[in-house]
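Left out: one protein chain. Kept in place: all the others.
Letters A, B and C name the chains as they come in the text, with residue numbers starting at 1 for each one.
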Amino acid sequence: MSTNSHSHGGGHVAHHFRDAEHQFDSGKQGIWLFMVTEILMFGGLFVGYAIFHSLYPKMFAEGASHLDWRMGSLNTLVLIVSSYTMAMSIHHLQKGESNKAFTKLWITVVCGAIFMVIKAFEYSSKFQHGLLPGHLLDVAKTHAEHANLGMYYGFYFCMTGLHGLHVLIGMGLIIWLAIRTKRGEFGPDYFLPVEGVGIFWHIVDLIWIFLFPLLYLVG
Amino acid sequence: MGSHSDKHSGGGHHSHHIIPQEIYTRVMWALIVLTAFTVGFHYLFHVVMHGSVLAAPVAFLIAAIKAALVLMFFMGLKYDKPENRWIFSTGFIFLALLFVICMLDIFTRISETSTL
Amino acid sequence: MFWISSTAHAKKLMPTAATDIAYQVDNLYSFLLISSFIACAILIGGMIFFAHKYKRKSVHAKSAYITHNVFLEFLWSFIPLVIFLAVFAWGWLIFHDMRSMPKDALEIHVRGKQWAWEAEYKSGVKAANLIKVPINKDVKLILTSTDVLHSFYVPSFRIKQDAVPGRYTALWFNANKFGEFHIFCTEYCGTQHSGMIGKLHVVTQQEYDQWLEEESKFNTLPLAQKGEKLFQLKACSGCHSVKNSAVLAGPSLYKKFGTEEELKDGMKIAVDESYIRESILTPNAKIVKGFNAGVMPTFQGQLSEDELAALIEYLKTTK
Partner (left out) sequence: MASTTHNPDVNYLNEFKGIGSWFTSLDHKRIGLLYMVSIFFFFLLGGIFALLIRLELFSPGAQFLTPDQYNQVMTYHGAIMVFMVIVPGIPAILGNFFLPLQIGAKDVAFPRLNLASWYVFMTGALIAMSTLFLGKVDTGWTFYTPYSIKTGTAATIMVLAAFVMGMSSILTGLNFIVTTHKLRAPGMTMHRIPLFCWALYSTAILQVLATPVLAITLLLIAVERATGVGIFDPALGGDPVLFQHFFWFYSHPAVYIMILPAMGVVSEVIAAFSRKTIFGYTAIAYSSLGIAAVSFFVWGHHMFVSGQSEIAGVVFSFLTMLVGVPTAIKMFNWLATLYKGNISFESPMLFALGFLFLFAIGGVTGIMLAVLATDVHFHDTYFVVAHFHYVMVGGTLMAVMGGIYYWIPKMFGRMYNESLARLTFIFIFIGFNVTFFPQFVLGAMGMPRRYFDYIPAYESLNKISTMGSWLIGIGFFLSLYVIISAIRSGAKASANPWGAKTLEWQTSSPPPHFNFETEPVVTAGPYEYK
């Protein structure tokens, strides 16, 4: 086997892989490992939330009562649809239908944007009512019954903020994928970046699936 | 982990499973319906029954089912290599470890009180 | 013989054991030391022996081809495991005694704060960096902290417990030796962490009662003497020297009253009653040149007018 030319797998196989299959498997494993770190990072927040929720159930209930579950459920639906279109874009690429994939990718980006807009409405309403994390919480304005209600909003803003950051990063990545799809760089032989970003995007969806009942409903 | 063998034949064949569109569509609808269930149960438990111990377990059970659907189909873990399934599950195992031991500590502390 | 001599040797390196539990801890420690010594002798001795015996004499000499030996490997996994579990159980037994609070103990509240230990007895007597206890009596210390984590440690009693702000933790001891023992803070707590040293004074019941009696007369003392006590009690002395002009975390207050102080912004101000009062209640309002804001905590709400007057009166006497 030669050191830097490739007899098969198109032009996308790096020199240290045997073939496209080898590269795909390795890349995918790397992505899954990265997802483990995402789960553990968000997980730290979930564990903290669960512990303090069990210590101060009433304070958490008060915090949750200020959230609008309709906004939360709407956002859940938006993310589900975006996950669907993301998965479909890979389906199309595998079948060689890169135009359809391109469209699906853009729909995903638009869904992400809708999610962020709804989130922005939610945030601004929280800001207006003085519902802010920690000592920024306006106790007088919110008529908070619990002096440390700021902790609930600490969790709320940390979790949704970190999640929102992931949505933004995901949108950026998907736009990059859409551009590359348009350039015809992806096809049935090579779609690893799309697969990877897809898994990332679904993780974002997955985390929201838990955040929604945790923050908005159970409280 | 040491047991998996080198089975890379070196051929350029691509046997990636293409998940049919209709599965994706069904999963999406299932997720939407389950979200409706979540909201419905929330309404039932909080507005009709004014709180119930079941509220949280039901909400998280539904969330777990939804998560499983996303994992298996959208993320394709159902069709993926077993080692990737193992890798992904370790994240949850170690998270559970962190959670269980922190809870163990916090709820077995003997609280001392001031006697002044 | 070996056992006794090495046990004695080990104990010489430890501070005086002044409780029964300390004695038990030392026994366990001696056992650990000896078994560790044996383990190290096997490992290090074996290594030196093999290194010497199988030293390379010729590059071409063949080494033995030994890949593994299940029996040996089982032995050196199983034997350490047994030893480890045994010392675990032994350690647990003693630890359980340390953590089981005796009933009807003399209860003393101890608050850690930056940077002093403040003890408060049920009779209302307070003391800074000093805990007096009667001998042969169960004493339970209820710990908390007013700011950051501290850890209450008496080496001679082999006891240690973190003082956690916002909650109470406890430890107990029953001293069986008279004397003054060190109290250290072992959880890093900032600038004067290493200066947070107190004395645990074990005395007879009679001396203890007498001391308690005397201390409760605190409120009838002349103003300046009361101020002197408060200066210790509120841990002012941890950061401000009054015997000489040495600079600790804060400026020295030796011969300070009636002089002029240069502030950070170059302004000069007379050290009078109102300046001292302001510096105690709002320490960050005026910062002396060469020092930083935010170091000294405020005492707003922690001192009565009476106590403020006593402190000011005392500072007039530090000459």
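What to note about this one:
Keep in mind that, in the parts below, contacts are C-beta pairs under 8 Å (C-beta built on N, C-alpha and C of every residue); 3 or more make two chains touch, one makes a residue touch a chain.
Keep in mind the model is a prediction, meaning the values are calculated, not measured.
The absent chain, not drawn in this view, touches the displayed chains A, B, C throughout the complex.
Residue C:Val164 is the one among C:Leu106, C:Ile135 or C:Val164 that touches the chain not shown. Contact residues of chain B toward the unshown chain are 1-6, 83, 90-91, 94, 97-98, 101-102, 104-106, 108-110. Within the entire complex, the positions of chain C that touch the omitted partner chain are 13-15, 24-25, 28-29, 32-33, 36, 39-40, 43-44, 46-47, 50-51, 54-56, 59, 61-69, 72-73, 76-77, 80-81, 84-85, 87-88, 90-96, 98-99, 147-149, 151, 153, 155-156, 158-162, 164-167, 169, 182, 184-195, 197, 249, 292-295.
Those residues of chain A that touch the chain absent from the view are 1-5, 14-17, 22, 25-27, 29-30, 33-34, 36-45, 48, 51-52, 55-56, 59, 132-136, 148, 150-151, 153-155, 158, 162.
Going forward, only the chains that are shown with their structure count from here on.
Counting partners per residue, chain C has no residue that reaches two or more other chains.
Shared interface positions of chain A, defined as residues touching 2 or more other chains, are absent. Residues 8-9, 18-22, 24-25, 28-29, 32-33, 35-37, 39-40, 43-44, 46-47, 50-51, 54-55, 69, 73, 76-77, 80-81, 83-84, 86-88, 91, 94-95, 188-189, 198-199, 202-203, 205-206, 209-210, 212-213, 217-218 of chain A are the ones touching chain B in the complex. Considering their complex, residues 111-116 of chain B touch chain C. On the chain B side of its complex with chain A, the touching residues are 8, 10-14, 16, 18-21, 24-25, 27-28, 31-32, 35, 38-39, 42, 46, 55-56, 59-60, 62-63, 66-67, 70-71, 73-75, 80-81, 83-84, 87-88, 90-92, 94-95, 98-99, 102-103, 106.
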